[in-house]
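Single-structure report; data block below.
The complex appears here minus one protein chain, its other protein chains still in place.
Presenting chain A:
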Amino acid sequence: MNSNIFDLTTWTTAIHDWLTEFIPEWSAILLESIVVALIIITLYAVFAIALIYMERKVCAFFQCRIGPNRVGKWGLLQVFGDVFKMLTKEIIRMRKSDRFLHDLAPYLVVTASMLTFACLPWNKGGQVLDFNVGVFFFIAVSGIGVVGILMAGLGSNSKYPMIGSMRAGAQLISYEISIGITMLTMVTLCGTMQISEIVQQQADQGWNIVRGHIPALIAFLIFLIAGNAECNRGPFDLPEGESELTAGYHTEYSGMHFGYYYLAEYLNLFICAAMASTIFLGGWAPLHIAGLDGFNEVMNYIPGVVWFVGKTFFILVLLLWERWTFPRLRIDHILSLEWKYLMPISLLNLLLMALVVTLGLGINV
């Protein structure tokens, strides 16, 4: 396996060494952190814009429409226009709302989403937050978002947001269980929780979805379903449930506060897809087919970040397909789907995976 030319570690170490020549190490680290944070925030915004455009075009494709095509070539500037509009809008505050909770909630939601965003392994050596319980950390910080949504519902002092946030609470907490278990299933296969390690292993031994065959495939499907539910995306979008609750928990938000929810929703979708590509489809690991050495060599010349983003967008299309095809579920159907089907299946699947690993039934490429 030779993908060293794209190994970011050499670059980051070189920059770090160069900086410490001029300034003390603590300030070098501080400077690096600030730069990395800025890069992350920029990427966050860039991906949000790309995703909104993509969603509108993909959804138009499913609906026999053209989608945005007036602002800029192929409507490329449409999203920039929308973002600019959002930025200039007034933030309206309700008189009887709980000001503190109401204003804090969107920041919590967006923070949770940014923290999980920072966990993604963009390339070999290209991950920001990476330590030995990375998967745990990912699950934990993604849970903060629920708090933000519940706070939005409570703080708005209005009935639609209240019902919406209660639905969100019930739904997100339920589906987090499935997500957690399926991720643990893959952790069982890899034997590590460090995200960079999980990807490295897949680069060396083949993608998890191949390695773990049947249980991995089941876990992948469950992850796709539960992931859509975690992101409040249709057919699980009933916390927003547009036709019932107008906009659900963010009914009373306007301007950029609403924009944060909007941003977080799209980025959560991206993060969900990225996490699926990391733990199932090998993250930045290039496609290798055993026996075809020439082909594998060519694949190695495609940078890891291209692989990662490419796989992520592939899963995104799957998620959008799901989103734009199905009608919305009802709250009791959603909960029974999770507690009666997904969770028992994923628990059994975890057991199956444990058997596969202990009996050495996995495929080694």
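Here is the rule we go by: contacts are C-beta pairs under 8 Å (C-beta built on N, C-alpha and C of every residue); 3 or more make two chains touch, one makes a residue touch a chain; residues count from 1.
Definition applied: contacts and distances are computed from a predicted model.
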| Can you tell which of "NADH-quinone oxidoreductase subunit C/D", "Cobalt transport protein CbiN", "Lipoprotein" or "Sugar ABC transporter permease" UniProt lists for the chain that's not drawn? | "NADH-quinone oxidoreductase subunit C/D"
| query | In the complete assembly, which of A:Tyr107, A:Phe131 or A:Phe326 touches the absent chain? | reply | A:Phe326
| note | Full-complex touch with the removed chain, picking from A:Thr10, A:Ser33, A:Gln63 or A:Asn132, is A:Gln63
| query | Mind pulling the chain A residues that touch the left-out chain? | reply | 59, 62-65, 159-160, 163, 234-235, 237-238, 241-244, 246, 324-333
